[in-house]
Every structure is written in structure tokens, then in C-alpha cells.
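Omission of a single protein chain aside, the complex is shown with its protein chains in their original locations.
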Amino acid sequence: MPRLVSHPDEVKIVTKRFGQGAANIDRYIELGGYESAKKCLEQGADWIINEMKTSNLRGRGGAGFPTGMKWSFVPKQSQKPKYVLVNGDESEPGTCKDHLIFLHDPHSVIEGTIIAGLAIGSKLGFIYLRGEYRYLLEIMEKAVADAYAKGFLGKNIFGSDTEFQIITQSGAGAYEVGEESALMESLEGKRGVPRIKPPFPAVVGLYGGPTVINNAETIATVPHVIAMGGEAYAAVGSPRNGGTRLFGVSGHVERPGVYELPMGYNLKKIIFDVAGGVRGGRKLKAVVPGGSSTPVLLPEEIETLGMDFDQVGKAGSMLGSGGVVVIDDQTCIVEFALRTISFYQHESCGWCIPCREGTDWLKKSLTRFHAGFGSAKDIDNIQYLAENMLGRTFCPLGDAAAMPTLGFVKKFRKEFEDHLNGKPCPFAKHVELSVV
Amino acid sequence: MSVETMSIFSPQLAARLDALVAKYPVRRSALVPMLLYAQDEVGYLSDAVITEVASRIGITELDVRNVATYYSMLRFKPAGRFNVQVCTNISCMLRGGYDIFDRFQDELGIGHKGVTPDALFSLEEVECIGACCWAPAIQVNYDFHDDLTPDRVPAILDQYRAQAKSEGKADHA
Partner (left out) sequence: MADVTITVDGKKLTAPAGALLIDVCRKAGIEIPAFCYYPGLSLQAACRMCVVRQEKVPKLQTACTTQVAEGQVFITDSPEITQARKATIELLLGNHPLDCPVCDAGGECELQDMTFKYGAGESRMVDVKRHRDEQQWSPAVYYDRPRCILCYRCIRMCGEGMDVWALGVQNRGASAVIAPNGGDRLDCEQCGMCIDVCPVGALTSGSYRYKTRPWEMNHVATVCTHCADGCKVTLGVRQSPEGAEIIRADNRDKSGINGDFLCAKGRFGFDFVQNPQRVSRPLVRNAQGVLEPVSWERALRTAAMKLTEVRDTRGGSAIGVIGSNSTTNEENYLLQKFARSVLRTNNIDHERTADYAAFAHALAGHAGRAASLRDIASAPAILLVGGDPTKEHPLLAWELRTNVRINRARLYVANTTPIKLERQAKAVLRLPADGYPLLAAYLGGQSTSIRDISFRDALLAEESLVVIFGPEFRGAQLDALVKWGIERPHIRYACIGAYANSRGAADMGLLPHLLPGYVSVSQPGAFSSEYPGMPTAPGKPLQEMLASVSSGDLGALLVVGANPAANQINPAELRKTFLIVQDIFLTETAAMADVVLPAASLYEKTGTVTSTYGDVQLARKAADIPRSKPDFEIIVRLAGAMGVDVKTLVPFGGSAVTADLGQSRGAQAGEADRHAVWLAARSLEPKLSPFDPFATMDEIERLIPAYKLDRLNLFGGNDSPTEPGFVPLSQLIAPDGVTPAHDGLFTSGTLGRYSTSLVDLLRHQSPSMAETAAD
């Protein structure tokens, strides 16, 4: 069972019911659950969207798109049914926050989905979990069944004449399916290859109908935003970055875990205060701030860095999924880069040339390079390849592979050079990868 | 052809799959979970599984294969009864994921995608399984084991050996 952690600086909004048995629907209700949904049912779509816009809640899936705005893009009138899609594919290395939400507070996801449905005028929501999360899917399925039994889902939710249904869905192992249009393909029983955009999902999404897709954490946050009021929620965070965020701190820290901190909280403090500092008293070498696809940051870059979408963006990286991966000074960056790229090589859907061939080539080069068979030209080539993938691929996975690679080569060129001239890796034992 | 009467699946699974296709606005949406559930029972996606899934959904076998080969949890060869999946992705790697993987290799005497001769275990190095904050982590079938050290590996294997024994007994009882 994943360990729960806590720290005084935490502001527990989304995590407030964690560890309190809220997977049980009666317990969830006892803790104030489903009140937000009822309120939304009374207040109506425009009010909900307005609250959401005021809250400055931005998507927790990675891109940080303002949630209220996203919902407002869905056309009011539509020939085809509209859908709500909850993205629980959580596969970005370094990220395990949705895991805890499904485990400890499944009803918040259901309640958030209902509210999203009310906001856009949808009657059907899907909650898609990655295939590996089977035990969490079972928890979600139970929660959904309980919500049906209580009449919170169904033809007449909460005794109203409004209909809302939820279907849970399992993936079967594919990071790319986390991309919104690929997820729709997967949910339609197809290969997880993204779709051509435009049209965007808000207009043409699942089964061709207008669709809102949100990350599970985003959705789980929604009932709290409604309960607190958009304004109060916004006040917790930093400008244009409302509320809190679940930061999953992993890697070389003393107390890894998922911490809920206000947006804009300083990254250095996250590592050194909240997570107890670098493990074994070692030195911090680098930190990946928001999941494996975000460019690495150096210790000097995080001194005053506030963890919100805008500040991390300005620092040349991204807030991403909030997965903070901490790397100590005994770590080989080349090996880390190799492990990162081999993930993207494995997960590239293969649809477009730059990503399919670029990740494969990078993995081959880095494997050879790390094994001590590199040449000086390779370093330039690696940078050249990554630069030429960037912005050229069909979906952001190509960028997700290129950006961290560029970060590693640019910021740790010296360490790459140390691998040259037949010198073996100064740190690592692991030079082979079996994942292909 | 009536799928029900021809099914290669257990009555329970067949019933579950019947319910599954009826659940969605579009039948085909059942495809990915159906493949996974079928694999859970049969062990892998045999030709017979592909054929039956295709007819249940009402698409071609080619379509099923196109989709099935996309997803990394789906396999086309039998795995062990307990499939050990060791995450070596970044968060786990930093905390010794490869040591865990090595220990499993040593204990089981097999490598990546290997199956033990008694077909009890198979081993796989996998990508991030969403347990990064509790790294290093593994999954045995769908069970998570986290905060691991190599020393805990033998006990984990023993746990499944024992489970196999008791289930084996239960089967015979």
C-alpha cells in the first residue's frame, strides 16, 4: 500500500480525505461529499463555468490549460452527444498522484465528472485508467456502482430530471494513450495514435461528439473548487495559478511522497524541507521538475523558483505533471538521459517520422555512448537530433522526448565529454536496457 | 455463429465480456479491456482468443491484431503464472530498480521476458508503473510491491509460491 506522507506546509484540499476511508461512499458523504455536485445541479452550467474560470484552476495533466476556459469551448448545442473524459492514464515517469486519488478518494473523481458533465451538458462520462492500475480500477468500479445505487448517477441524478452516467475503462499499457486524442482512439477500441487537430476535442472528440478531457487530479479538484468557491480556491495559489497541486517527489530524497502544496511553492523548499533533503546527505546534482518530459534544472536554477506553470516555464522547463525527480551527485546524467529516451523510444506510437526514428536513433546513440563507444561528434549529433525533433512531430510526445534530451546535453555537456575516449561511465553499473 | 456456445472462455468471463460490449455507445470500445481480461484468463492472446474477440466485437482479426500489438501489456506468448514486472524507469532507477531487477534475474534464473521452466514466474523490465514515490516498485500480475530492496525479493517470490500451492490444493479439493 503506497505510503502517505505529510508536511506542515501542505495545504490539504484535494488530499484532505486521504487516509480516512473515503472510498466508502457513506464515509465520503459524511466528509461533505457530493454536496458540490448537488449545488451545481441547482446553479446550472454558466455558474459552474464561471466558478471554474474564477478559480484559476489549470489542468493537472501537464499542459496547464485553464479548466474553466476549456469547458467553455464546448458548444452549447450539438447534434452529437457530448462527453466528459477523465484521463487516468498516469504514465509519465515520476508521476503517481492520480494513483493516490483513485485509491483514497474515488468519489471525488466521480463527483468532479458529474460537475463537468453538468457544465457542458453531457450525459455520459468515462473514467479511463491505465491498465496497470487494475486494483484502482476495481476501487473506481465499486465507487461508481455505489454512486449508482445512491441515485447519484443514472437517469435522474440526485432525484432531478438530469441524467448522467459514468463508464470506467481500462487501458492496456501505453503512455501515448495519455495524449487526449490518442486516449479517445483507445477508448474507441483503436490503436493509441493521436488525431489530426483541428478539430479539437471540445468540438469533435470521442465518437465525434464534443468532449471535455481532463486529468484525474483536475477533476478531483473540481468539487473542492465548488465547495470553497472559485475565488477562495484561486487565493490559495499564485497569480493565474489557482489552488494547490499534488507534487510527487521521488528519487534521491529522504522522504519521497506525494505532497499537496500551494501553487508557486518554492522548489528548493520542496526538496530540502518538505521531502527532507537529498538522501544520505549527498549533494543535489539536478532536478526534473514535472515528470520525465520536462527539462532538467540545476541547483542554482531552483533557488527562488516557485512551482507554478508560468514560473517554471520562464525557467526554461515545465511544471508538467508535478513529478519532481531529484538526482544526487552520484548519478550519471548520461545514463539518466538514456533511461529517459529509452522510455520515449518504447512509448512512441510510431505514427510520425521525427518521433519514431528520432527516439530510436537517440536511444541507439546514447546506449553506445554510455557504454563508452562514443565520439565527440555524437554529442553534437544527439543535440542536432533532439533539436530537429522539437516542434516537428505530430503530437507532443516527440517534444517530450526531445526537450529533456536537449536539457541534459546542454547542461551536462561536460559529463558527456567525460564518457569519451573509451572512458567507461564514471558512475554507472547498468549499461544494458532490456526494455525494447 | 453464437459466440456464447462457441466460447473458449470460462462461463464467468464470457458473461463478463457479454456485459462489456453492451456497456458502451459503440461496441468496439470494449476491445482493449476485453483483450486484457481475456489475457488474464488464458495467459496470452492466442490465435483462438483473437478469433473470438474479433467475432464478439464484430471486426476483423486483422483489426484486433493491429490494436492488440499496440499495447505493451498484451502478449502473444504465454507468460508465467506470476508475471513479475520490475520498473527501472527514472524514479525507480535512482533508488535501485536495476538492483531489484538483477536480484529477480538471479533468483529466477531468467532474464527479460523469460519464463521459468515450471511456468510459475516470468520476468519483465517495464516502464514506470505509477509508483514512483514509493520506488523502487514492481508489479506481480496486478499486485504492487513498493519501497523494495533486493533482500525482499526472495520473500516476495515465496509468497507467490505459497499462493500457487494453496490455490493448487484448492483446485484439487
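Think of it as A and B in the order they're written, each chain with its own count starting at 1.
Basically, a residue touches a chain if its C-beta (ideal position, glycine included) is under 8 Å from a C-beta of that chain, and two chains touch if they have at least 3 such contacts.
Here the structure is a predicted model, which is why all the values come from computation and not from measurement.
Trainee: Hey, which of A:K155, A:K364 or A:K423 is the one touching the hidden chain?
Mentor: Of these options, the touching residue for the absent chain is A:K364.
Trainee: Of B:Y24, B:Y37 or B:Y70, which one is in contact with the hidden chain?
Mentor: Of the listed residues, the one touching the omitted chain is B:Y70.
Trainee: Hey, which of A:G44, A:P239 or A:G391 is the one touching the hidden chain?
Mentor: In the complete complex, the chain left out is touched by residue A:G391.
Trainee: Against the chain that's been left off, what residues of chain B make contact? List them.
Mentor: 60-63, 65-66, 69-70
Trainee: May I ask you to list the residues on chain A that touch the chain which is not drawn?
Mentor: 174, 176, 191-192, 196, 345-354, 356-361, 364-365, 368, 377-378, 381, 384-385, 388, 391-394, 436
Please note the rule applied: only the chains that are shown with their structure count from here on.
Trainee: When the C-alpha atoms of chain A and chain B are each averaged to a single point, how far apart are the two points in Å?
Mentor: Inter-chain centre distance comes to 24 Å.
Trainee: Name, in rising order, each residue of chain B that touches chain A in their complex.
Mentor: 23-26, 28-33, 35-36, 57, 59, 66-67, 70-74, 88-91, 93-95, 98, 101, 111-113, 125-135, 139, 142-144, 146-147
Trainee: For the complex, which residues does chain A have touching chain B?
Mentor: So the residues of chain A touching chain B come out as 2-3, 81, 90-96, 98-99, 124, 130-135, 167, 169-175, 186-192, 207, 248-252, 256-258, 288, 292, 323, 325-328, 331, 335-336, 339-340, 343, 346-347, 349, 429-430, 433-435.
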